[in-house]
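Okay, here's the structure, questions in a sec.
Only one protein chain is missing from this complex, and each of the others stays in its spot.
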Amino acid sequence: MRVLVQPQPFDAGALLDGFGAGAGAVVTFTGLVRGDGGLVALDIEHYPGMTERALAAHAQAAADRFGLDDVLVVHRHGHLPVGEPIMMVATAARHRRAAFDAADFLMDWLKSRAPFWKREIGPDGPRGWVEAKADDEAALDRW
Amino acid sequence: MRVLVQPQPFDAGALLDGFGAGAGAVVTFTGLVRGDGGLVALDIEHYPGMTERALAAHAQAAADRFGLDDVLVVHRHGHLPVGEPIMMVATAARHRRAAFDAADFLMDWLKSRAPFWKREIGPDGPRGWVEAKADDEAALDRW
Amino acid sequence: MTLDVLYFAWLRERIGAPRERVETNAATVGALVAELAARDDRHAAALSDLSAVRVAVDQDLADWDTPLAGAREIAFFPPMTGG
Partner (left out) sequence: MTLDVLYFAWLRERIGAPRERVETNAATVGALVAELAARDDRHAAALSDLSAVRVAVDQDLADWDTPLAGAREIAFFPPMTGG
């Protein structure tokens, strides 16, 4: 299990090199900054200390619940220009169902329970904080 | 959209470089040869011509159905030692649900509709053809 | 008409060849299977349990009822195990 919280870009290829050795199925999810409506960047604030603890606890919960061989979570904070990866989760399991479900579960959790807050930056500067979506909260009830 | 059918290993990092530019969510699924029960390798036979056509048709079907920004399918054939990647699908979409569902859909389809056949190779040589799983057939009914 | 008939995986092994040219007037895939199975023991063995056999006509998955009019390439193989 590996959890990384960092401002700098991550090298997905390097992080996944050897990930899930012995497993039959590896699923990754990568979230990127979308340039909707002239968005220039996202500023992502987080709660140092709690972030790492919460990510590790939920990565472990996913590993236990879905019988994962391995799990990886990396999430950036700070100033992230449009097009850049924000975060990635990777799950490794014997079979595809567990790997898919664990990644899906982790993402639903991350969206509304990991202590990150996004602020939109337009061409003229900060626009406002991204509001939590009711859909994201509802998605958690599936698990 | 990109579809590759090849015997040689693929470089996932290179294939995914720039994949899904402009999208908010990228999901990848990678299948690897698991060394269960002393398995040494898989020999994968395919139907040249039909394989490429069928993969392209279903990648396009997934793109249309889930509104994908991009889709990639790479599948190897020939002699694949334990631990090596067999195949990968990647899906890019605005939001995570579409990217997850499209990858899941493509995998269910690939498992029982793409013209590949796996033979298990043990330490003493070929053991037999892998039998199709009723679970894999049933998984297709979800869509 | 003349058809290219292809075999994959254990069907190829039982038939003993990956492909053969077949001259036939069969109207459907099912009629072609009956003709092939009547040829010799190898064909009969390979095509004895059709629940374990899938077919493609000109590289599209097909059924026993699929007509052969205009077809060029027929392939028989076990249920697929990709991914």
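General observations
Just so it is clear, A, B and C label the chains in written order, and each chain counts residues from 1 on its own.
What we mean here is this: contacts are C-beta pairs under 8 Å (C-beta built on N, C-alpha and C of every residue); 3 or more make two chains touch, one makes a residue touch a chain.
In this text the structure is predicted, and so the values were computed from the model without any measurement.
When the full complex is examined, the chain removed from view is found to touch A. Touching the chain that is not shown, out of A:I86, A:A102 or A:I121: A:I86 (per the contact rule at the top). The chain not displayed touches subunit A at residues 31, 45, 47, 49-50, 53-54, 75, 86-87, 107, 110-119, 129-132, 137.
By our rule, only the chains that are shown with their structure count from here on.
Comparing chain C-alpha centroids with the centroid of the full set of protein C-alpha atoms picks out B as the closest. Ranking every chain by how far its Cα centroid lies from the centroid of subunit C, the top place goes to A.
Taking the mean of the C-alpha atoms as each chain's centre, subunit A and subunit B sit 24 Å apart.
Each chain gets one centre point, the mean of its Cα atoms, and the points for subunit A and subunit C are 48 Å apart. Looking at subunit C, one finds that residues 83 touch two or more other chains.
In subunit A, 96 are the positions where the chain touches two or more neighbouring chains simultaneously.
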